[in-house]
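Supplied in structure tokens, the structure appears directly below.
A single protein chain has been omitted; all remaining protein chains appear in their positions.
For reference, chains read A and B in written order, and residue numbers begin at 1 within each chain.
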Amino acid sequence: MVTQELLENLKTGKLSCVEHVRTQLALIKKENPRINAFLYVAEKEALVRALELDKGSRKGKLFGLTLGVKANINVQGMPISCASRTLDAYKGTYNADVIERIIAEGGIVLGMTNMDEFACGISGETSAFGPTINPVAPKRVPGGSSSGSAAAVAVGFCDLALGSDTGGSIRNPASHCGIVGMKPSYGRVSRYGLIDLSMSLDQIGPLAPDTFGCALLFDVIAGRSENDPMTLSEPVHVQQLPKTIALSPAFEALCTDKKIYRLIKEKVLAVAKEKHLKLVELDFRYVTLAVQAYYPIVYTEFFSGTRKFDGRRYGRRIEEACNEEVLRRILGGRIISCAEHEGRYYRKALRAARAIRDEFEKAFKIVDLLAMPTTPELPHLLGKLPSPEAAYAYDAFTIPANLAGICAGVVPCGLIDKVPVGLQLYAGRDHTLLGGMGMFGQHLNNTMP
Amino acid sequence: MVKIGLEIHGYLAMNRTRQKLFCCCPIAADALPNTIVCPRCTGQPGSKPMLPNGEAVEKVLACSLMLDCTVNRKLIFQRKHYDWPDLPKGYQMTISGSYSHPVGEHGSYLDIGIRECHLEEDPARWDPETGLVDYNRSGYPLIEIVTEPDFTSSEQVKLWLESLLTTLSYIKAVSRNAGIKCDVNVSTDHHPRVEIKNVNSIRAIVAAIDGEIRRQHDAVTSGEKVFSHTRSPPDAHGMTHFMRSKETALDYMFIPEPDLPVLHIPEDLLVSIQKTLPEKPHLKVVKFQKMGLSPIDARILASDLALAELFERVAKVINPILAAKWLRHELLKVVNASEKALHELGLDEGYIIELLQMVEKKEVTDQIAAQLLLQLTEKSFSPRAYVARQGLGIISKEDELGVLAEKVIAENQSAVKDYLAGEEKALNFLMGKVMALSKGKAKPDTVKMLLKQRIAHGQNKD
Partner (left out) sequence: MDKTKIEQQAKKIMDEFLLVLGKIDQLPYELGTERPSSMRKDGATQTDNGFSSRMLENAPKIKDNCIVAEKKKW
């Protein structure tokens, strides 16, 4: 709702782009030193762009709306550091496809947002340039790895943001910061310009204060591109709102904080009743293997994707400038990839991923939506970094969507001990998902305290 | 006992698309360094490959078929990782490695087994002496042809490579100017094989092979052990140096390329490529020799597809040996002088045939015909009509020629004396004079006969 009204005001000229940008720049100046959501604020560029837009015809789906861009997505001329010393001197030499689309629709890039270094984290604490603060629950982590994007939207630094999601990196921080976030189906959004974590799992996706903004940004960035041969158009079909929704005992079992699951289930029942959704129970066999399938793929692909950081053409040699988790993934990836293992780890993991994908394909023939928590626990307290294994288990609810290549999104569901909790939905199609998220978003707006 | 195997890398000629393999940067020679580049071929963070250039895939398929390989129709690109200054992504994208089948395999060419043919991208150009890296070439499509170790001598390698390059030029697969790069594997007397990397010309390959055979023999003689290792490309003195041993052999850590889909070769594409494949050069050589040509003429005519096919068509209506003489000598002379390729000259074949028919029927002298042939490379016209118009027809009437012969004899008494004294060359001189007087139109046999006759007659008179 907020986004729709704002867009209306910008389009009619009731609010000028320059004024809007100035207001947000002032807020950033005041609060960002504390929150550390932005690593780079494109003050001059944004004002120039705003002026240009105010002078022209007020057209474009994102007209005048401001965006924070995660620091692993190339924006020409801006520092694209991936929150790492490896690339702290690298200036984007080209625009990612998503940036071109945003600019074409009148969006204004406000700057680059903070993240876990090279997207290798779940908390927002592992940036080389300091942690991001959760604006809604300041003692807790904001989540990761798109920590800056989520925090920036939550506090109002920018209207919308881009993040990337490989195992939950959009949905996790969206949940912890109480905003909306979505991971599109694999191949729906071009990855050209996104610095790789895991090529066969990564997707760029929107973060927004509401489902309207999320759907709007998704529509702008989605689409086939010859720059990313793995992109696919969404199959054309008559758009219908979802009619069935499922819960699964498999996910209930994985949710260690029972309060979270109770809250989720409560909301699902309430919305199902209000919107006349048929409630179904589904079981999954391979979902419990998700974490074990995920990390070998990520390790292997991340190792490969980081070979270009050799310090010859830009930045530094990554092994000499990165943090422990990044190095762990590189060294682990090297071990898995070496000839003596003959690809056994990687192939086994890909097999498991395929099995999970097949399960979901079958499931979405029967139901339109699947509901579950976003994380099994509330965000931990700042500074209480879990062990690698514990951190990995955190992704249990988000990873299956990436492995299966399907879309998943998060809407704010309420608070537990004043900490935001996000409800996660999976769907077989992006527009079904957005429809479902819209339903929950509406309901929650009517019932939030 | 010597066994030699080759890994040949050739730059594919992208005549139609003129683009690199995974990006649409243009293929251009002589560009300033780092001016034909984009985020993909320079390995910028976040860049992804485009789909492979269809023309490059077609060319590799054509090569595989010409080399009698079995073609695989489901192909997977892989990443071959290694750390080297000329490799912008830290890996090379190639269709070869532990995860997939090559484009073509189990082929054979002139009794040498072809293990595989595949497609891959070229790294950048790195100068080890200055450290400078130029990415203009980075991403060019390369074909790699791997032979079985069936060669037994450097001479055999030389002849085979020359023939292979002709074959590849027949299908315009490989860029003539760019040349080839070869990794050469040599083993002697059942010792482990030694690899020499990046040898850049046939001459250098021959020298490298001979040098390596010698080096291995010397090593064995002086009691050293021959072990499997890799040697650097020959330096300015033709010397190769130890680079790395098998123990420290590179582990390429292959993974299937996640940024590209499976490459499917449609059946109809294969069929259409197969249809356009020409007959192989060595088969043409055999065929031409059967038509009566000498081995050397046959080889020269078969060395260029356009020339060979022109000859085949001309030889249908003209005596093959005459046709061969004219095409192999006169036409080639003119083509080479023009500095263009035959197919670029736009010759009217019909008029060439017309000219050669006139030669066959002795309607014009060879001298005139040669002039006309040169003119035909510059413009298109009917030789017969032109000869008629210009009065260039052969003069064979004895009375006409007799007059010229008498004149030349009268004006060149010292040459006549030389001839009578036994110098045959003097007769050629006199013939030349008659030809010049007749502006090249005098029939040589008749002139010769008449000169001899008149000189003898003159002598008798005296």
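Side notes on the structure shown:
Methods note: a contact is a pair of C-beta atoms (placed from the backbone, for glycine too) under 8 Å apart; a residue touches a chain by one contact, two chains touch by 3 or more.
Since we're looking at a predicted model, the values are computed, not measured.
Checked against the full complex, the candidates B:Glu105, B:Glu121 or B:Asp134 give a single residue touching the omitted chain, namely B:Asp134.
Screening A:Lys29, A:Arg351 or A:Lys384 against the full complex identifies A:Arg351 as the residue touching the chain left out. Contact with the chain that does not appear here is found for just one residue of B:Pro256, B:Pro320 or B:Gly440, B:Pro256.
Annotation: of B:Val37, B:Met93 or B:Ile171, B:Val37 touches the absent chain (contact as defined above).
Screening A:Pro296, A:Pro379, A:Pro412 or A:Gly438 for touch with the missing chain picks out A:Pro296.
The missing chain lies against chain A, touching residues 76, 89-91, 93-94, 200, 226, 229-230, 232, 286, 289, 291-293, 295-296, 299, 311-315, 324, 327-329, 331-332, 335-336, 344-345, 347-352, 354-355, 388-389, 392. Summarising the interface, chain B meets the missing chain with residues 16-17, 19, 23-24, 32-35, 37-39, 42, 44, 50-55, 57, 74, 76, 85, 99-100, 126, 128-135, 232, 241-243, 256, 258, 260-264.
In this text, only the chains that are shown with their structure count from here on.
Averaging Cα coordinates per chain places chain A and chain B 56 Å apart. Across the interface of their complex, chain B is touched by residues 72-74, 80, 82, 87, 90, 93-94, 96, 191-196, 199-200, 226-230, 300-301, 303-304, 306-310, 312-314, 334, 337-339, 342-343, 346 of chain A.
On chain B, the positions that touch chain A within their shared complex are 39, 42-51, 79, 81, 83, 85, 88-91, 98-99, 133, 251-255, 258-261.
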